[in-house]
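Each remark here refers to the structure printed beneath this line.
Just one protein chain is left out here, and the rest sit where they should.
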Amino acid sequence: MKDKRGLKIAVIGGGSSYTPELVEGLINGYGEMPIAEIWLVDIEAGKRKLDIVGNLAKRMVHKAGLPIQVHLTLNRREAIKDADFVSTQMRVGMLEARKLDEHIPIQHGVIGQETTGPGGMFKALRTIPVILDICRDIEELAPHAWMLNFTNPAGMITEAVQKYSRVRTIGLCNSPINFKKSLATAYHVPEEKVLPEFVGINHLHWVTSALVNGREVLPELLAGEGGEYTASNVPTFGWDPEFLQSLAAVPTYYLKYFYMQHEMFAEMKESLRQNGTRADIVSRVEKELFELYEDETLEEKPKQLEQRGGAYYSEAAVRLMQSLYLGRNDIQTLNVANGGIYDFLPEDASIEVNCVVTSGGPVPLVPGHVPPHIKGLLHAVKTYESLTIEAAVTGNRALALQALVHHPLVPSVSTAKILLDEMLEAHRHYLPNFFA
Amino acid sequence: MKDKRGLKIAVIGGGSSYTPELVEGLINGYGEMPIAEIWLVDIEAGKRKLDIVGNLAKRMVHKAGLPIQVHLTLNRREAIKDADFVSTQMRVGMLEARKLDEHIPIQHGVIGQETTGPGGMFKALRTIPVILDICRDIEELAPHAWMLNFTNPAGMITEAVQKYSRVRTIGLCNSPINFKKSLATAYHVPEEKVLPEFVGINHLHWVTSALVNGREVLPELLAGEGGEYTASNVPTFGWDPEFLQSLAAVPTYYLKYFYMQHEMFAEMKESLRQNGTRADIVSRVEKELFELYEDETLEEKPKQLEQRGGAYYSEAAVRLMQSLYLGRNDIQTLNVANGGIYDFLPEDASIEVNCVVTSGGPVPLVPGHVPPHIKGLLHAVKTYESLTIEAAVTGNRALALQALVHHPLVPSVSTAKILLDEMLEAHRHYLPNFFA
Amino acid sequence: MKDKRGLKIAVIGGGSSYTPELVEGLINGYGEMPIAEIWLVDIEAGKRKLDIVGNLAKRMVHKAGLPIQVHLTLNRREAIKDADFVSTQMRVGMLEARKLDEHIPIQHGVIGQETTGPGGMFKALRTIPVILDICRDIEELAPHAWMLNFTNPAGMITEAVQKYSRVRTIGLCNSPINFKKSLATAYHVPEEKVLPEFVGINHLHWVTSALVNGREVLPELLAGEGGEYTASNVPTFGWDPEFLQSLAAVPTYYLKYFYMQHEMFAEMKESLRQNGTRADIVSRVEKELFELYEDETLEEKPKQLEQRGGAYYSEAAVRLMQSLYLGRNDIQTLNVANGGIYDFLPEDASIEVNCVVTSGGPVPLVPGHVPPHIKGLLHAVKTYESLTIEAAVTGNRALALQALVHHPLVPSVSTAKILLDEMLEAHRHYLPNFFA
Partner (left out) sequence: MKDKRGLKIAVIGGGSSYTPELVEGLINGYGEMPIAEIWLVDIEAGKRKLDIVGNLAKRMVHKAGLPIQVHLTLNRREAIKDADFVSTQMRVGMLEARKLDEHIPIQHGVIGQETTGPGGMFKALRTIPVILDICRDIEELAPHAWMLNFTNPAGMITEAVQKYSRVRTIGLCNSPINFKKSLATAYHVPEEKVLPEFVGINHLHWVTSALVNGREVLPELLAGEGGEYTASNVPTFGWDPEFLQSLAAVPTYYLKYFYMQHEMFAEMKESLRQNGTRADIVSRVEKELFELYEDETLEEKPKQLEQRGGAYYSEAAVRLMQSLYLGRNDIQTLNVANGGIYDFLPEDASIEVNCVVTSGGPVPLVPGHVPPHIKGLLHAVKTYESLTIEAAVTGNRALALQALVHHPLVPSVSTAKILLDEMLEAHRHYLPNFFA
């Protein structure tokens, strides 16, 4: 990349409400990583949002006085051609589909969440064929590009791309960077002085060590003396202190769906009753955001975007691009292929792990200690994920049923069958592999 | 062994109602494996039963006209000294404890079963220290003996012995032999013409291949055309046909606790309401059996014993002893150390697997195909089992909590804590490691 | 197979001097395994031998009074069609090529042997493409056949078939059966009462345990008190006693090429001076055998065949066929895919291991103990083998060079290059992949 006049970035799902954050990041990082072109691409149904967001992006670049060209297009191939980075942030079926992902399971007594459980499974089933289609374009038009995948469920999407395409991809989540920032804040040190170790996979990880200035602070965190680790866009139940101590690790927020299944189900059901699904809430927030974005005097990312959740997503993205571009060899927590890191998972499974980001790509660091008590749950969820990917690619109902049955949150075959029937039907339009 | 005049068999828990079946097996197999002495040993609290069963055993031997000496004793060391085989069949805390194992979980919405779930866990916690104590005696007094372990949960007990003693042990369950016999019956062939392959661990296995006269009949079994696989002592729900086909394996009965969690819970709750716990039912059956055994005109195993469940247990035991003694090199399904068979489980985990039984001991046969969709569940349950063993040996409450939390049937940390508190308290007398 | 009137056996390389032994075995085993047809097939250049051997076979069958049809043909596809078993025993390039395999290395200071070292490598390079061509026919014409491979180097040939075809294949060597018979003879017990354990690969194995009537006799063997393990067709150096004791295993004869490199080289060089290559000697023996075979009064296998070496080859073959046919579940030592048996070798590497031969095929038994000190050598030789197979299939000179360089008997890159150049040139006619 280094010989070029400037980089080309393609943003698939460019009309997303998150885009201004990404653009802000690219502007702020311009000194170290000059950008020549940003291509925002979306589908026909997203044209209006694309225009609104795209015009805001142009105003932001203009205000910054940088020679970055911002292109808006519905032609994906044009956007991808010769790109250095392709970032993906999309929602196949949009918020309507998410609503179903959240609603249907809960009606049958199962947690409905957009990345965990049957909801996440159906999001994956809808998204994987679309992502692989995009990959075909990248293989042809930008074979050297890095594809940064933010699209949820990020672990499964990344694994699908690694298994079924030759595209160089890295999966990204804001959960690890959030943890790092919280830790740094709690201990009043700069972020580069904290080094937590993450064991697991996307949305199912445990922090098993946390160095602050070279000192292990995990015992303090477990004793509740350190900072608290929560994502800002989810309700914060407290973890049981005895449980945390016996676990000897800090679980990610999403593990509450497993470790606090009853409480989370009750909470979600009550919230559904009061506010509708999370999808409904996000719809309202998005509506407000786009009203702001439309304001032609707005020339920067509005503060309100932070409410939307997904804090630091774009910081994570820009940091990753820069380290790949500059060969910074810094440590970032990314979703990559397992290789031999966890000997109980397949080599081509995606995992979430600290990596050194070299100019040749991320190189995973071997975790120092994998607590034995978490291996079973980790393996069980990864088994479900791999089955889901196979089901998405083949449209094989038997695989989809096995995936659901073996998901730790699905209590029985009979429930799995009901969920499968209802959700296949509900998303039929977005699941052509299953209805050929 | 071969140079001795005859073998010495020690039966720990000799007062069990199962003993007459074992004695019958030893009598029938005398021609191939001559027995000099059978030592039935029990604890003080079991003296009455020991006397009743022991006298029946003496009458049986006498009727058979064989020179086998039957000894009854409360002195375990005397029974073990120079034994060739030590078999264990015991219930620490007796049926009273089983009742609690079954009752307490179900009150908190969790399946209460004597080998699966929290019930099995507490049975293991009570039994492991006692078994290891017995092992100390065997190491000292009969270091070359084979210990045949029938005591449930057989997988965990066997694993504990393999990890924490030098005793040569093999775990035995009647579930695989039952499957073989059903298959042979269904296809009208002798038992040696069927060869099912078992993948998994004790009470959590899947039959992934079934040869009858060299022909693979698994597809027929899955399509419901072959025999049906059920243990005689448990209610028979039918498996969902679509599920079976997609699973591509025949699950053991005990997998219903996982795959049909709702239905099994409902069934158990209803049965509890009508008949009390399974422990209550067994109490009644045992009472009747011992009344029969007391009849001094009885000189053989009464037919009614078969109702008790545990069919073919003694056939399995005698067959195993004979193959070890004669070096028969036949295939038996046993609980042994994993070694490298399942690369996702620890090497010292116990697994249930086809073995060739040589005069040097059982040698596992490598399973041909391990379905990927079952790996997660298998790993999850084995994780729970290994944690339970550690907890049993150390009396560490944190490990016990982690074991419960990571059991797939326990829905949340809060439930796990309640169960742990109540069950520790209920069994306090049998858990000295936890209350030191 | 069981429903057929009788089996069809195809023998590729049917004109081999070994064939009468195989025919004798099939005749003797007729009672348990009825044969309808034996097809002996050979290439045009082997027609004369095929006729001589084939007519002897017909006379043998006639004398036995059995309804077996013996067919002689040059049409391989006709022979293979619907066969139940295909056995292969061939020598691409015939004894002339073997002479070069033995001669060229020794001129450059490297051991020249037909299965070990550069000689074996070039035999593999010539043979693998031919075998894979045969496999194409089997896949099409007899997809359910078992292919029994005797062709040397048997380990590499078997691995190549397993990697590059869908044919069900098993590799066979007479070395393990010889060891078993020697052991039984030495201890005056029937063969089924001995159970040695073999660790390693074809022509590179170690006996790490030897049960006789259930008693471990390895220490006696190592102390020189038991039988001696030598193949009858190779000179017998004695092993150094201290070395044997420290090794704690009995190495196969072929390990002398590695452990006694100097002595073996000297021996081979001297033998070459006196008698020519082993190929020359075999030529003379074969000439005499075929003179005997031509005698029309001969109706049975002549005693002199035993001198030829390869004792018990046909016994091994017939025993294997019978166990597959009858589902005997007996233990035989075979060359099959590694799977997870040796965790330091690839899963698709061929290994030589005790197997239970079921009607569904051989199932490997997990070796009890793999001595750590042999792992490196075993891995090094397997690495060379796998590279050789890749080179044979692709004709890639770089892979062939790497194979030679990494063979433990080749001391340097410069020697490897000379050997590669000379041997490629010498065998050019039989290496079309390298000279396309």
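Details
For reference, chains read A, B and C in written order, and residue numbers begin at 1 within each chain.
Just so it is clear, a contact is a pair of C-beta atoms (placed from the backbone, for glycine too) under 8 Å apart; a residue touches a chain by one contact, two chains touch by 3 or more.
Keep in mind that what you see is a predicted model, and the values were worked out from it rather than measured.
The undisplayed chain touches these shown chains across the complete complex, A, C. Only one residue from A:103, A:193 or A:269 touches the chain missing from this view: A:193. One chain is missing from the display, and on chain A it is touched by residues 1-2, 192-193, 195, 209, 211, 213-216, 325, 327, 329-331, 339-341, 343, 354, 356, 358-360, 363-366, 368.
Touch with the hidden chain on the side of chain C covers residues 239-240, 242-243, 245-247, 259-263, 343-345, 372-377, 379-384, 386-387, 397-399, 401-403, 405-406, 408, 411-417.
In the analysis below, only the chains that are shown with their structure count from here on.
Put simply, the C-alpha centre of chain A and that of chain C have 55 angstrom between them.
Centroids of chain B and chain C (each the mean of its C-alpha atoms) stand 44 Å apart.
Contact with two or more other chains is made by no residue of chain A.
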